[in-house]
Structures are given as structure tokens and as C-alpha cells.
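Complex shown without one protein chain; remaining protein chains in place.
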Amino acid sequence: MNVLRFLQTVDRRLLYALLFLTVAIPLLHPIVVPTVVLGRGPLGWLHPTFALRPFVLPVTVSPSTLMVYDEIQSLPPNSFVLLAPDWAAGSRGENGPQTEALMRHLMKRHIRFAMVSFDPQGPIISEAMAKRLQDQYGYVEGVNWTNLGFKVDQQDFLKAFVLDVRGAAPQDYNGKPVASEPVMAGIRSAHDIRLVIDISASDSYTYFIKFMQGPYKENLKMAAALTSVMAPEAENFVSSRQLIGCLVGLKGAIEYEHLLGVSGTATAANASLSAAHVLIIFFIVLGNVAMLLERAARRREDQE
Amino acid sequence: MTGFSPWLASHLDSLMLWIGVFCTLGFYSVLYRENRVYRFFEHLYLGLATGVLLVEAWNDVLLPKWFDAIFKQGEWWWIFASIVGLMYYFIFSRKLNWVARLAIGFSLGVTAGQEFQAFTNNVWPQIPKSFKPLVPHPALYAPNPLHLPPKAAEAAHIPLLYPQVTVPDAINNIVFTVVLLCVMSYFFFSFEQKSRALKGTAAMGRWLLMFAFGAIFGSTIMARLALLIDRVNFLMTDFGSGVMGPPGPLIVFFILFALCGLMLWMSLRARARGEGTDEPS
Amino acid sequence: MEHANTLARCALITFSVVIVAMIFIAGKRDLYIRRIQGLTAIDEAIGRATEMGRPMVCLTGLGINGGIEIVVLQALAIVTYIVRSSAKFAARAICPVYDPQMVPVTEEAVRDAYSLAGRPDRFNPNDILFLTSRQFAFAASVSGLIWREKAAACFLFGYYYAESLILAETGQMVGAIQVAGTPATTQIPFLIAACDYVIIGDEFYAASAYLSREPTLLGSIVGQDISKGLMLLSVLVGVLLTTVCGLLATHGAQIFALWFTQPP
Partner (left out) sequence: MRFFLWLFLWLFRWLSTWLFVPRHGRALYESLAGAIAFSIVVLAVLSAAPNSIRKYTIRAVTLLAGAFFACEFLYPVHSMPTGADPAHRGNFLTPYVFTVTTFALIVSAWTVGLGLLNLAQLHGKRLIRGGENAIYSAAFFFGLISVGIIGLLQKPHANAINKNLYTLLYTGALQNLDATVFSIIAFYIVSAAYRAFRVRSIEATLLLATAIVVMLGQTSIGQVMTSHFPTAMHTEVIRDWIMSQPNAAAVRAINFGLAVGSLAVALRVWLGLERGSFFDSQ
């Protein structure tokens, strides 16, 4: 009986330790599965070769993530995109992988992009992230991408930016004049911007809709990547086609990396996420089974 | 002082990592139980947060909107705002605390007055969104002279009166409306739920509430785990690789693994000795 | 919606007139309100805190956008009831405060609660603690407080965000009996998991009326029920109209829906 009692009252610190392990281990090294590949050897004999292939968890992609992916996939190379990382370290858990996944896709498709942020920490974090990724895709700051840095007042900046890009953001994050950068060649106003993506933990995307997507509907589309707490409020913007799609929390980043066929921070986090969910469900079921068994045992004792 | 600035600038990143790790592990010690290390970081955190409150109150509100408005633009009447603000401090005097009540009365009035707009913004748009057709019917286009079939009408951009309602749509709408009615009936307080029908809908309302709360609990877990994954990533990848290079994450993992073992050993020892481990040291 | 359109204006005025009318009618006739179970748990919690001789922690929540707010005042009304009924048993009530503007309001309310209960000497101004206005610094300080004071009872009223589970789980670990009541719907599941009893949604606003049996508050509850009934009726009419007009292909339902959403 005391085993059943123990299973119902496991010390919470054991649960905390197990949760830490289930989250930390997949982050250390992607889960690999030993696989045997049967091939024909030189003499035609069966020749098994052992390999450690990463265990790829199946991911079903939600429509709103797919729409963002299709939109970027359909953009012709060398078109111009405005990426706006409006988030701070506090929501890095969800907005970080989203920014990384979107950057990878833009770089993979050879699309020029500029970054602007209305949160003081946005430019610092996104600059470091872009520098980390640019070598993998042969991107160079100033040539293929640039960072326009932090702008204090979102409304005033957007009103000026749509009319005159160079006037509103004369210098980039490192102080170099924007006019001299090849990435901004031919970019005069909002008419030259094909897509705007706002990555945020607040409702800053509504200002983008009001000042950029609304007045320039015919040639400029807008997408968003939001934390899972803020995403429900954006649903009616997606259904009214003002937002062509929206990445929802860490799951959106996981789905996007799955579409890209890349295993970045989001894919590693997916393994931790799934393992942690299984751990929680396992302990809920364990507690209930032990309780029901103990109740049945006690009822049997009462009858005797 | 001249040597300090370049030193600080060059060591800024590693200093930030070390401070971040100490703060993170200091706070995670509460997972074992409340202890001196946690208490120290809790009070430091309180001081920093209150300091930032003071700084933001001055830099973001008082400096631009009050100090500059008066002494730069000459709008002297903003002094009344600071007078009303200072009236709050009369609360400490027994005789004159009505002065504080006057200022509190002003703030109460502002809050109460804005509630009308809050009510309309929060709830009003949701009422027309709840008008859902319960019976399936084909798509209906505006009456057009040629009586075009739906496909051709759509091609000819004739305005759509009612979108098509399929059978699954109708079932979903019925479920939506029934849940809305039952849950709302649970929140009526002023009449006795004598009749069986009302008692039934209220009980159903409470079950549907639990159904909804289970869904909210399950869907929120993802966001919280994402933050834990970010913290563990910060400890292992940012700090580990940043300070100890490639083997860093593994080293940090084993250090944390040892700390977990220590925590479990101490709680098992405390449990064996029969003392409740929940007594703060 | 920066300004009310015609229908919103009529509805707001109707609801306000109904609520105020019922408040004046309540003075004359005794009105019925059904029992809210969670509130009997409050008396149990006070009794337990007195037996164990350990303090109670009464929280009035974080509020929605700061300052003196309706939801914080409502939570304070419930906390003052708790203080008044605990004053007789000499159970100490600690009230952490989240917003600086609420410090004087809370102090005045708790001091008046003690004097109304006939024990003005029991009021200790050091028990009204302003901690900070930062969400997680407040949660860390309150849970440290619950640990160190070994609180016997925790009352979590008012509006909370993600930190509600930190407060409730800490109280649970210390073995406190916990009653919570919040209009923050997304936090109710976590409070259900960690607290002994949770007052859900609208019960939070009916709580002070039920506890104090004040005719004004009872009348307001009846007025609220009538307003909710009107809203429910408009939803039913809308659903019926949309269904019927969908079948008969007429414009009726869309005009009715447009009344709600037309600009002012």
C-alpha cells in the first residue's frame, strides 16, 4: 500500500529535477536514432551500414504559418522585405526562434531585408542573430541585409518612413549612411517594399497595419509572429486578410523550421517541448492510477 | 576613472553573463525551499524594480510631460497636476487626510468615467460576432438580373449576401450558441434556480466552464515551457559556450545535474529525519 | 471604438438606469441572491488562521493598467470584509500592495475596517506593504513573504497575470488554506489547481454584495442580472434573425448586426 501512497505523493523536487532533465538533454544534442541501411556491397552481398540519423519529430503545420511560408517562398529573389523585431529579452523564448526561422528563410531565398525595432533591445539581439546566420547563407551586412536600429516613437517613424525611407532612417545601427548601402538601392518609399513582418510580444503590429498595410494594400503585404498569449487577438486580422498569416509562439517557429527543413533552436526546443509534455501527462496519469488502485484496494479491505 | 570605462566596455558581455547566471541560480534555489540566497536576490530584485519604477516615472512621464512643459514650453498650468499629486501625501496626517481623499476622489472619478469606453471596447463587438446561423443553407448572392448560378455570380463579382453554411458549420454554430447560453445562465444570481430546466442549464454551465478551463490550462503550458527552455538555453548555450567554449554546455549540464542530485539528497535526508522540509531556514 | 455609436449609447444608458434604479428599489424591498459557495470558505480560512495563530496574506491583485482601478477596489472591498470579520479573533492580516496610488486607499480602508469592527487598536500600518509595481518582482516578494511568515491563509483577489500560479503554489507549499477570486479568466485554471476554493468570473463582483448583504450592493446585482439578460436576449435575437434571414434571403439580420458595428 505504501508504494501506491508514495506514487500519489511524489516529492515535488523530484518532479522539478525530472522536468529540468527532460528539457535540458534534448538541447544538449539533437536526439539521434541508430539506423541500419541495407545496401549492396562490392561483391553484391547485402552490406548493412550503421548510421545515426536525427530522430525528426513529425510536425503538422498550421495554416497561418503555411501562409507566411508560401508568401516568402513566392517572393522573387532580390525583392525587399522589412523585418521588425519588436521584442526584448523577456519574450526571447518565443520570439527568438521565430526571428531566427524567418531570417533563415529570407537568406535562403536571397531576399534583401532591413530590420527596424521599436524596442531598445530589439536591434541588439537581432543584429547578433543576423551576424551568426549570415555566414551560412553567404550574406553580408550592408549588401544583402541591414539593421536600421531602434526608433523611439513607432507612429511618427512609420508616418515618415512610408513616404521617404532615406529621410526617416538616414543611418543604420552601426552609424553608416543608409544611402550608400547596396541593400537599400532603389528603395525610396513603401511602394518598393513587398512584405512587412512584425515579430512582437505586444500589439505593435496594429500600427504597422494602420500606417503601412492599410494605405499601401495593393503592393505591400503584412505578416506577424506573435507570442502565444498575444496571438488570439490577431486572429480577426488574419481572417480579414489584413495579415496574410501569423506565427504563433514557439510552435509557429517549430513549424516554420520544419517547412525550411532546417534544425535550428526551434527544432531542438521541439524535442524538449514534446518530452516535457509527455512527462506532465505521465505524472498526471500515474497519480490517478495510484489513487484509483489504492481506492479499490481499500474498498476490498472494507468488504473483508 | 579613465581605465574603468574601456575595461567595462570590453568586459560588458561576460559581466552580463555572470550576473545573469548568479541571478538565475539564486532564484532557482527557491525550488528546494526558501533560503538566505533566495532572500538576498529577492530583496535585490525588489530594489532594482523599484529603482526602475522611479527612473521610468521621471524619464518617461515627469521630465517630458511636466518639467519640460513648464520650464521649456512655459505651460505653467501643469503645476496643478503636481499639487494634486502631492495632496496624496496628506493621508499620513490624521486631521488633514480629507485633502488626500479629494485627490483620490479625482482619480476614482477618472477611472469610473473611463469604464464606459472599456465596457464598449471589450464586449460590444463580440455581440454581433455571436450571431451565427444555426441552419445550413447555400451561398446567397445579391439579386442580379441574369439570375446567375453561384459559380458565375462569384466570377462576376456580384456582392455576396450570405456565405454558404455547410452542415458542419451549422453544428459548430449550435454548439457555440448552446455553450454561450449555458455558461451565461450559470452567472445569474438574483433568481432562485427552482425550475429543473434552469437548474440543468446552470449545472451544464459549470461543467462547460471546467471544460474551458482545462483547455486554457493545456494551451498555456506550451508558452510557460518555452520560457523554461529559453532559461536552460541561456545557462547552457549562452553562458556555457560563451565562457567555456564548445564543451561549455556539457560542463554546465553536469554542474546543474549535480545540483539537482544535491537538492534531492537534502530533501530525502530531511524527510528521513521527519522534519518538514517546508520550514524556511 | 473611440466614441459610442447610437445603439451602444442607448444600451449603456439603459444598463446604467436599470442598475441605479434597482439600487434605489433595493432600499425598500428585500432581494434574493443565491449562495456563492466560495465565500463560506473565507470564514473557514479566517477561523483556521486564528487557531494556528499565524498571519493571513490578503492580496488585491495587480490591476489592469495601473492606478486606482475598479477591479482593485472590488478586491479591496472583499479584503476589508475579511479584515473586519478577523478583527474579533486577533488574526493578523498582511496586505501587500502593487500600485503606489493604492497605498493610501488600502491603508484607509483597513483602518476603517478595524474601527468598524470595534478594534481600532489592532490596526498596524506596517502590515500595509507597498512592494513594487513590477509583475515578477511583486510575485517573488510576496512568495518570499508567504514563506517567511508561514501564512495560515492566503486570499488572492483582484486581477492577475502569469504570476498567479507562483503566489498560489507557494501558499500551497506552506500549507495555507487559500481562497481566490479573479476576473482574469486565463488564470482561473491555475488557481483551481493550487487553491482550495476559487470564485469564478462574475461571482467576484457579486461577492461583496453577498458578504455584506448591503441593500445597495444587492440591488446592483439584480440590476446586473437584468442587463445580462438583455445582452443574452440580443444575442438570441441576432442568432434567430441570422438563421431565418439566411433561409429567406432577406437583409434583416445584416441590418441588425450593422447597428452594433456602425461607426459613431
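Per-chain residue numbering starts at 1, and chain names A, B and C are given in the order in which the chains are listed.
Definition applied: contacts are C-beta pairs under 8 Å (C-beta built on N, C-alpha and C of every residue); 3 or more make two chains touch, one makes a residue touch a chain.
Please read these numbers as outputs of a predicted model, since none were measured by experiment.
Chemist: Taking the complete complex into account, tell me which visible chains touch the one left out.
Modeler: A, B, C
Chemist: With the full complex in mind, choose from C:33, C:77, C:151 or C:245 the residue touching the hidden chain.
Modeler: Considering all chains, including the one not shown, the answer is C:77.
Chemist: Could you tell me which of A:129, A:160, A:279 or A:293 touches the chain that is not displayed?
Modeler: Within the whole complex, the residue contacting the unshown chain is A:279.
Chemist: So one chain is hidden, and I want to know which residue out of B:57, B:152 or B:255 touches that hidden chain in the complete assembly.
Modeler: B:57
Chemist: Decide which residue listed in C:147, C:190 or C:210 touches the omitted chain of the complex.
Modeler: C:190
Chemist: Which parts of chain C face the unshown chain closely enough to count as touching?
Modeler: Against the left-out chain, chain C lists 2-4, 9, 12-13, 15-16, 19-20, 23, 66-67, 70-71, 73-74, 76-77, 80, 84, 97, 99-101, 103-105, 108-109, 112-113, 116, 126, 128-137, 139-140, 162-163, 165-166, 168-169, 172, 183, 185, 189-190, 192-194, 200-202, 204-206, 208, 212, 214, 216-217, 220-221, 223-224, 227-228, 231-232, 263-264.
Chemist: Since one chain has been left out of the picture, which residues of chain B touch it in the full complex?
Modeler: Residues in contact with the chain left out: 1, 4-5, 8-9, 12, 15-16, 19-20, 23-24, 27-28, 30-31, 39-55, 57-59, 61-63, 65-66, 70-71, 73-86, 88-89, 91, 96, 98-99, 101-103, 105-120, 122-123, 126, 130, 172, 175-177, 179-180, 183-184, 187, 206-219, 221-222, 224-225, 227-228, 230-231, 234.
Chemist: Just the residue numbers, please: which parts of chain A touch the chain that's not shown?
Modeler: 10, 12, 15-16, 19, 57-60, 62, 88-90, 92-93, 121, 159, 251, 270, 273-274, 276-281, 283-284, 286-288, 291-292
Note that only the chains that are shown with their structure count from here on.
Chemist: Which pairing of chains gives the most C-beta pairs in contact?
Modeler: Per-pair contact counts point to B-C as the maximum.
Chemist: Of the chains shown, whose Cα mean is nearest the mean of all protein Cα atoms?
Modeler: Centre-most chain by C-alpha means: B.
Chemist: State, to the nearest whole Å, the distance from the C-alpha centre of chain A to the C-alpha centre of chain C.
Modeler: Between these chains, centre-to-centre, one finds 37 Å.
Chemist: Starting from the mean Cα coordinates of chain B and chain C, work out the distance between those two points in Å.
Modeler: Centre-to-centre distance between chain B and chain C: 18 Å.
Chemist: So what's the Cα centroid distance for chain A and chain B, whole Å?
Modeler: The computed centroid separation for chain A versus chain B comes out at 20 Å.
Chemist: At least two partner chains per residue is the criterion; list those residues in chain C.
Modeler: Within chain C, residues 173 contact more than one other chain.
Chemist: List, in ascending order, every residue of chain B touching at least 2 other chains.
Modeler: 220
Chemist: Could you list, by residue number, the parts of chain C that touch chain B in their complex?
Modeler: 1-2, 4, 8, 11-12, 31-34, 36, 67-70, 73, 101, 104-105, 107-108, 131-134, 137-138, 140-141, 143-144, 147-148, 150, 162, 173-175, 185-186, 188-190, 192-193, 200-203, 206, 210, 221-222, 225, 228-229, 231-232, 234-236, 238-239, 241-243, 245-247, 249, 251, 253-254, 256-257, 260-261
Chemist: Under the touch definition given earlier, write down the residues of chain B that touch chain C in their complex.
Modeler: 27, 30, 33-34, 38-39, 42, 45-46, 48-50, 52-53, 88, 91, 97, 100-101, 104, 107-108, 111-112, 115-117, 119-121, 123-125, 127-128, 130-135, 137, 140, 161-162, 165, 173, 177, 180-181, 184, 187-193, 209, 213-214, 216-217, 220, 224, 278, 280
Chemist: Touching chain B in the complex: which residues of chain A?
Modeler: These residues of chain A touch chain B: 11, 13-14, 16-17, 19-21, 23-25, 27-28, 92-94, 96, 227-229, 249-251, 265, 269, 272-273, 276-277, 280.
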